[in-house]
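Here is the structure we will look at.
The other protein chains are all here in position, but one chain of the complex has been omitted.
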Amino acid sequence: MDIYRPASWSEALEVKRGAPESVPLAGGTDLMVDLNFGRARPQALLDLTRLAELAGWDRDNGRVRIGAGVTFTTLIAELAPELPGLAIASRTVGSPQIRNRATLGGNLGTASPAGDALPPLLAAGAEVEVASAARSRRIPLEDFFIAPKVTALEGGELIAAIVVPVADGPQQYSKIGTRNAMVIATVSFALALHPGRRRVGTGIGSAAPRPLRATEAEDFIGGVLAEHDLWSSGAPIPEPASARFGELVAAAAQPIDDVRGTVAYRRHALAVLARRTLAWAWSDYRSAA
Amino acid sequence: MSLEVNGVEHSAEVEPRQLLVYFLRENLALTGTNVGCDTTSCGACTVLMDGRSVKSCTVLTVQADGAEVQTIEGLADDGKMHPLQDAFHTEHGLQCGYCTPGMIMAALGLIQEGGDLTEKDIRLGLEGNLCRCTGYHNIVKAIQSAADEMRSPASA
Partner (left out) sequence: MSRASTAPVAPPVAPPKEGVPVQGGVGTSALRPDGVPKVKGEFAYSSDMWDEHMLWGATVRSPHPHACIVSIDITDALKHPGVHAVLTHEDVAGRKTFGLERPDQPVLASERVRYRGEPIALVAAAHPETARRAAEAVHIDYEVLQPVTDPEVALDAATVALHPSGNVVRHIHIAHGEPDPEADVVAEATYEVGMQDQAFLGPESGLAVPDGSGGVDLYVSTQWLHVDREQLAASLALAPEEVRITLAGVGGAFGAREDLSIQIHSCMLALTTNRPVKMMYSREESFYGHVHRHPARLNYIHGATTSGELVFVKARLVFDGGAYASSSTAVCANAATLCCGPYEVPNALIDCYAVYTNNPPCGAMRGFGAVQACFAYESQMDLLAAKLAMDPVELRLRNAASTGTVTPTGQKIEGPAPVAELLTRVRDAPLPPPGSPGTPDIRELPGGVSNATHGEAVRRGIGHAAGYKNICYSEGFDDYATARVRLSAPAGEPVVEVHTAAAEVGQGVATIQLQIARTELGVEAAVLRPADTSIGSSGSSSASRQTWMTGGAVKTACEAVRERVLSTAAEVLGAEPGELYLSNGLVMSLELGAVYSLAELLGDTVVEATREYRHAPTSPLDANGQGNAHAGFAFAAHRAVVDVDVELGLVKVVDIATAQDVGMALNPQAVEGQIEGGIAQGIGLALMEEVQVIDGVIRNPSFTDYLIPTSLDMPPVHADVLELGDPGSPYGVKGVGEPPVISSTPAVVAAVRAATGRALRRIPMRPDDVAGLTDRSPAGEAPREPR
């Protein structure tokens, strides 16, 4: 196995062009596990950890552009005001040691349905900035995930950054695990209120081959909020509406039975989490109004 | 590549796929850092890299190029045990001891971050370090007592 250790982003893209089979390596917290288990035996690794270009974030025009190499520890420490949902999710990633190493770009690149950062980014309407030596392009996050561990990246492309609209309303993230810390999600759910656009964003994790939005649920609850003009009145969301929202979120999932949980439990828990996160976010919205 | 381990500079040719933990254990004979799970779950292999706790079973040695690495062997100062080492010993914060080096390094990372260290903060800070023997109570006690000592003006 070879390892490439480019010193700059442009060099990294050149390497990737010349060796498209090389596997990008950032914090290594997912990839190394596969290597340790012999599940992955890549011919070459492309170590991106030294690239200063990927390690920072900036805010511009209502959007935050987060370099693919930003760690979860940094996200928690620096981006909670701009991206509260992502910050909550980041706190549930692994453990301090993992959060010190694991990067946002890595979470996307691994493309596990259980990636904790993915549902809040979906709910927030994020885009992925990918680049090759030839060009750069942006992909809406919901189109980025094709299947478990399969993304829309083409040969020669690397993840450069994640571009996320700054939160314009409360956001929440909630997950289920069978112990009280350091656990991979049995199921997870993210919710973002977008009062400006009069919309509600959602993201579902660990309940389908890829992270998903629950678009029908989004449309439904958006309709309820609009119909009763709740965005302006700040009145409570009627109980049947939030229950229906939960059902629609559960219906959007395509869960399987595995060691972490059953189909029935996953759907059930998603409905509960959807209702609860909606209530928490709505309550924050009302108290802020 | 070269890196600093416990204040000593090392230059080495290493295999690309070698994990940092095996560089420490096999190239440098620093066997205090243990391997318990291979999946970044147990935390026995925790070391500090540039001051932050990491699990050395998921860091390639080459990724530590230019880094400062601190392991359990680098804690004692001229033979005098670090307050965390003292406290784990006297508070019975270990039984089989396999988790201990990683636990101590994680605790050091936590204390050096400088945040609050209530019992709950310590428990949260240790979420990535599994202990199968002690039930954690004496570990938390040991860290509290060491943190108090390390942060008291007298030892500053």
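A and B are the chain letters, set down in written order, and residue numbers restart from 1 in every chain.
Operating definition for what follows: contacts are C-beta pairs under 8 Å (C-beta built on N, C-alpha and C of every residue); 3 or more make two chains touch, one makes a residue touch a chain.
What you see is a predicted model; the values in this text were computed from it and never measured.
Taking the complete complex into account, A:183 is the one of A:55, A:133 or A:183 that touches the chain left out.
Among the residues B:49, B:62, B:99 or B:117, only B:99 touches the chain that is left out of the figure. Shown as candidates are B:4, B:38, B:113 or B:149; the residue that touches the absent chain is B:38. Interface with the hidden chain, as seen from subunit B, comprises residues 25, 29-39, 41-42, 44, 71-73, 75-76, 81, 84-86, 88-90, 92, 94-101, 104, 120, 122-124, 126-127, 129-140.
As for the chain not pictured, it touches subunit A at residues 33, 36-38, 88, 91-92, 172-186, 258-262, 264-265, 268-269, 272-273, 276, 280.
In the analysis below, only the chains that are shown with their structure count from here on.
Averaging Cα coordinates per chain places subunit A and subunit B 30 Å apart. Within the complex, the subunit B residues that touch subunit A are 16-17, 19, 38-41, 43, 46, 52-55, 57-60, 62-63, 65, 106, 109-110, 124-125, 127-129.
Residues 1-3, 5, 25, 27-29, 32-33, 35-37, 45, 47, 49-50, 73, 94-98, 100-101, 181-182 of subunit A are the ones touching subunit B in the complex.
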